[in-house]
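First the structure, in the form of structure tokens, and then the observations on it.
Missing here: one protein chain of the complex. Every other protein chain is in place.
This part shows chain A:
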Amino acid sequence: MAEAAPIVARKNDPALNGRLYVKAVFSGFTRGQRNQNETSSILKLDGVFNKNDAQWYVGKRVVYVYKAHNKKNVPGAAPSRVRCIWGRVTRSHGNTGSVRAKFHKNLPATALGQRIRVMLYPSNI
């Protein structure tokens, strides 16, 4: 009789992880009509449509995740092609739920229109 495959306890299965961040899109840098300020990014959050709601997200950490060609070392894990730029939501932007964020390094222009993750921490609830 063939040996049964070892049953891995599901409670530790990383695949069961769900999304613990709010989806957002990097819609551009703060700007006037003809000049832009790359140090401050504007993010459009999923499901947030007014200034009051956007205020909830102020202070939350934000990360732009992207892939590159070369592998880089990751502490505690195998070297990977995934890279990220971290930042924080600094304030709300406008009346329709957009938000401003500042990153440790300014976002690259290739990130325009790309997904940005707004984490739920530092939490206040």
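Here is the rule we use: contacts are C-beta pairs under 8 Å (C-beta built on N, C-alpha and C of every residue); 3 or more make two chains touch, one makes a residue touch a chain; residues count from 1.
Basically, contacts and distances are computed from a predicted model.
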item: Name per UniProt, for the chain absent here [options: "NADH-ubiquinone oxidoreductase chain 6", "AP-3 complex subunit sigma-2 isoform X5", "60S ribosomal protein L6" or "Metaxin-2"]; value: "60S ribosomal protein L6"
item: Contacting the left-out chain in the complete assembly, out of A:V22, A:L43, A:V62 or A:L107; value: A:V22
item: Interface with the unshown chain - residue positions in chain A; value: 9, 11-12, 16-22, 46-48, 53, 56-57, 73-79, 119-125
